[in-house]
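Read through the structure below, which is laid out as structure tokens, and then see the notes.
For this depiction, one protein chain was excluded, whereas all remaining protein chains were kept in their positions.
The block that comes next holds chain A.
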Amino acid sequence: MRVCSELNDTHGPTAEEKTSVPNVSRVVASQKTRKHMKLYCLSGHPTLPCNVLKFKSTTIMLDCGLDTTAALYFLPLPLVHSPRLSKLPGWVSKDGAVNLEKELKECSGRVFVDSQPEFCLPEKELLDLSTIDVILISNYHCMMALPYITEHTGFTGTVYATEPTLQIGRLLMEELVTFMERVPKAQAATCWKNKEIQRLLPGPLKDAVDVWSWRKCYSVQEVNSALSKVQLVGYSQKELFGAVQVTPLSSGYSLGSSNWIIQSHYEKVSYVSGSSLLTTHPQPMEQSSLKNSDVLILTGLTQIPTANPDGMLGEFCSNLAMTIRAGGNVLVPCYSSGVIYDLLECLYQFMDSANLGSTPFYFISPVANSSLEFSQIFAEWLCQNKQSKVYLPEPPFPHAELIQTNKLKHYPSIHGDFSSEFRQPCVVFTGHPSLRFGDVVHFMELWGKSSLNTIIFTEPDFSYLDALAPYQPLAMKCVYCPIDTRLNFHQVSKLLKDIQPLHVVCPEPYTQPPPAQPHRSDLMLELQPPPMAYRRCSVLGLPFRRRYERIHLLPELARSLVPSEIKAGVSVATVSAVLQSKDNKHVLQPVPKPAPVPPSKKRKRVTEEPPEVLNPKPLLSGAVPLEPFLAMLHKNGITEVKVEETADGHILHLQTEDVLIQLEEDATHIICDNNEPLRTALRDLVLRFLQKL
């Protein structure tokens, strides 16, 4: 048997002169704390979120995305010695006052930092990261900052992620580390970050924010240590400290990607991160479980709402075909997992029909092999269509066939086998999409000078113009086909209409049209009530109060209850019990009988003494009706009554007796000086109208 206790100060319709409070109220009162849920926003990036939710007694981090766009301020790291990059002039201010020749280089009219690229971390000062109990990861792109959070902050909690998220996330981290460590830089540039100096730098370096919090890439050891804290979850419930349950739901965006539901018995928070409704390779998005949420935290919508993925895919294919037909090469800077699977699948069908069947595809990444293989083994995380292929003698993704027929070849780097087998014209898929590190830097240097070649940007994370800045002047053609399969505004408003959350929390950019297209009011969230917007370092009190807590009654206590029916179908009983709260579970136990005090014991252990048991006074319920009450007073000889209407009820002035009776909705007061018999008599009259428990 369970009872609910309200956490709010709500009054029942009982009315009595307040002389004592029944025990049960006292028990509940100990739980009567008004609790707000809080959200700490450590990242303002809409698609690389890092938020901390304080819910009940738990502190939950939702994703820890790493904003790598800071790398765009740095010079590319060439794999092979580049005469062009090594001969760049150092930067000296025009008046010669500031000389940062060693740290900053001028390249194509812009100034870049000559140092190992750094990244912008989630905010670390907003709250003590060591207090975080769990980190929920929704997809492999949103976990790249994990080592920064779990290492060197005193973090002792657990990280929850699905298996593909962990494995592919590991690949992406290892790839990032390899890219950096392959091209070590002797020293790190720090002088330029000095506020006084930065002020004098040319744009866009001058306008870079929080540069002091930028950090260089982590090490393999840190990656391993961070990932050792990951506990794998399937799409099923997990309980945290008895207080809340967390459930990952398929989000349809990438292999193993998930949204999360965080709920207690009476509250439900949904966290929607990168999700997709398109039919690509992952399992489709689970929507119905998101219904009835009190709060929905919405992040990870498409970054390019004006680019429809289908159209972009078409654009990608036609530009690729055009270049190959004209005898040029195609460079596709991309991540080693994700959209590349869909691109390969699309090309697999397209190349033959476009008569380009003999063109070789190269996939170059330190983790290329593992990425292609992993994608084939996570059958249970794939869409239905691909899952069913597991039972056929063919692999779920057609890239296996491309590899078998030698149309797709993969290499860990441009060094080694690749250099001997490389044949042009060809299509190369390689990282990193920022064009600042990885094998892509080499191809930019190699192919940039010919207008026959084309670079096709498919990843939406970086501005392609900024990415290309250090390679100017560039003869090769540039095509921007960002393929972002995440939800667009149209889809999300349909989804929200369907799942009807009470409140929506989202990054600020979602609440206004894109700055470049101020007339596109269709590219923003328009909701009633309006969504709560956050930016980096916001702390939001989530707009709902926890009202109820679940408390269990022990069977023996339940047995002792005497319910009395106050209206049809509703019975009420008073409970006198001891409330035990442990591990966020609350249990009402029978009050232990006081043990006879052994006379021999001299020392009294005050703390262990059970509370004194009082016989509870009966509880009252009902309302005092005015007219019958007046009639009753009249009958009892009180005739001169002046009735005054108040906001809450009535005040009765018994003029002869000089007594005031306040009849209110939730209380009745008898104010009567020094006439205890009269007070008692009046009280008894009031009590006649009320029910006793």
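Throughout what follows, a residue touches a chain if its C-beta (ideal position, glycine included) is under 8 Å from a C-beta of that chain, and two chains touch if they have at least 3 such contacts; residues count from 1.
One rule holds in what follows: contacts and distances are computed from a predicted model.
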Chain not present in the shown complex, as UniProt names it (candidates "Phenylalanine--tRNA ligase beta subunit", "NADH-ubiquinone oxidoreductase chain 2", "BRCA1-associated ATM activator 1" or "Organic solute carrier partner 1a"): "BRCA1-associated ATM activator 1"
Option touching the unshown chain, where A:289, A:308 or A:662 are the choices: A:308
Among A:287, A:319 or A:434, residue touching the chain not depicted: A:319
From A:126, A:354 or A:446, residue that would touch the chain that is not displayed: A:354
Candidate in contact with the missing chain, chosen from A:401, A:522 or A:665: A:522
Residue numbers in chain A that touch the chain omitted from display: 306-308, 310-315, 317-322, 325-326, 346, 350, 352-355, 481, 517, 519-522
